[in-house]
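The next block holds one structure in the form of structure tokens; read it before the comments.
Every protein chain but one is kept in place in this view of the complex.
On to subunit A.
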Amino acid sequence: MELRRKLEILADAAKYDASCASSGSEKRDSREGGLGSTEGMGICHAYAPDGRCISLLKVLLTNACIYDCAYCINRATSNVPRARFTVRELVDLTLDFYRRNYIEGLFLSSGIIRSPDYTMERLVDVARILREEHGFRGYIHLKTIPDASPELLAEAGRHADRLSINIELPQEGALKALAPEKDLSEIRRAMGRMRLRIEEAKEARKTERRAPAPRFAPAGQSTQMIVGADASDDRAVLGTTANLYGSYGLKRVYFSAYSPIPDASRLLPPVAPPLVREHRLYQADWLLRFYGFTLEEIMAGGEGGMLDLGIDPKLAWALRHRGEFPVDVNRAPRDRLLRVPGLGAKTVDRLLTARRHRSIRSEDLARLRLPLAKLLPFLVTEDHRPRVTDQLDLRALVAPRTGFARAARPVQLALL
């Protein structure tokens, strides 16, 4: 098969994985030899018309797979054409694209062929050849196969910046029904093993200066969860997400709205992807991790275990907790300001610094280009006090007008 055709098949097969981050790794560059650099911040080299960043060459080694996961285009019983890169083809493609500044590096995944170890070995080969034979200093993200042997995992961690195992679905029952060969317990144990190794490598780097411990995935591990393929509600999705962050020290849990695939399984007929839901889940996840909200508080803004799709979860919470407002921008502590709809963490910090020098007025907020219509019903400034905090049409007043366009704009998923 011609290389271009292979690339088309194996990129198409990889596009349902949302992750494309290239950030958070160690600093290194090519001034001492080799090719490439990573400087901490990820770079998005292009954007596709789906609004997603293209940072890494994201492909599968092969889309042949012995697993039969209903949501996956590459499942064993799918009719898609199959292809397989040779290790050499993948190495050359990565280097050719990198030299032209198309990409930050490689995100390599694969269907399971023959056995988990056999597949993992091929993935590790590509990473090893890039690193050892070509001195490649760019970013490498390897998808890890949960049942692969510990030795292969150690080698993968030595070459890769990031490793990931997909949790796939929010609940065990759904995984059993839709991905019969996958085992949630095994996935969790594998994430646990990765956490241990990542922590060990970090710890050893801190203490033993002379003989640095073997490198292990300095940019950590991440995972992806498909949203909308099973009946799990937002509460279940966010609960599982919080558990994953807390248990395995994940850098990111990616949500991926279940998207129609050209060759759908009878178990999961094609429907439009729930993009707004995906977006609201990301917002809620942010509030949980960086804004001090609890799951109960966030779910209180919605109904029946689902978030409000029409407005962001912070605003939804605020509208139901009018008693907490207004908050005084010149006096309130940080945690209260973080709860004001329209104020982000960065803005809050700037306001806290600025107010030490002088009182904040409404025009100051306008100069910072903050969304005043959304903010002012909840905020007291030097020259403004919201008059009616319980007016019934407040939602209509503060909800975004452009509807979906605004709601669907993806948050640029920076790593913290």
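What we mean here is this: a contact is a pair of C-beta atoms (placed from the backbone, for glycine too) under 8 Å apart; a residue touches a chain by one contact, two chains touch by 3 or more; residues count from 1.
The rule is simple: contacts and distances are computed from a predicted model.
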{"item": "Listed names \"C4-dicarboxylate ABC transporter permease\", \"Type-4 uracil-DNA glycosylase\", \"Tryptophan synthase beta chain\" or \"Indolepyruvate ferredoxin oxidoreductase subunit alpha\", matching UniProt entry of the absent chain", "value": "\"Type-4 uracil-DNA glycosylase\""}
{"item": "From A:Ser25, A:Ser78, A:Ser110 or A:Gln283, residue that would touch the chain that is not displayed", "value": "A:Ser78"}
{"item": "Of A:Ala154, A:Ala231 or A:Val271, the residue in touch with the unshown chain", "value": "A:Val271"}
{"item": "Sole contact to the chain not displayed, among A:Pro49, A:Pro150 or A:Gly304", "value": "A:Pro49"}
{"item": "Subunit A residues touching the omitted chain (full complex)", "value": "3-4, 7-9, 11-12, 14-16, 29-31, 33-37, 39, 41, 43-54, 57-59, 64-66, 68, 76-79, 82, 93, 96-97, 99-102, 111-115, 172, 185, 188-189, 191-193, 195-196, 239, 242-243, 245-249, 257, 259-273, 275, 288-289, 294, 350-351, 353-354, 356-358, 360, 364-365, 367-368, 405, 408-410, 412"}
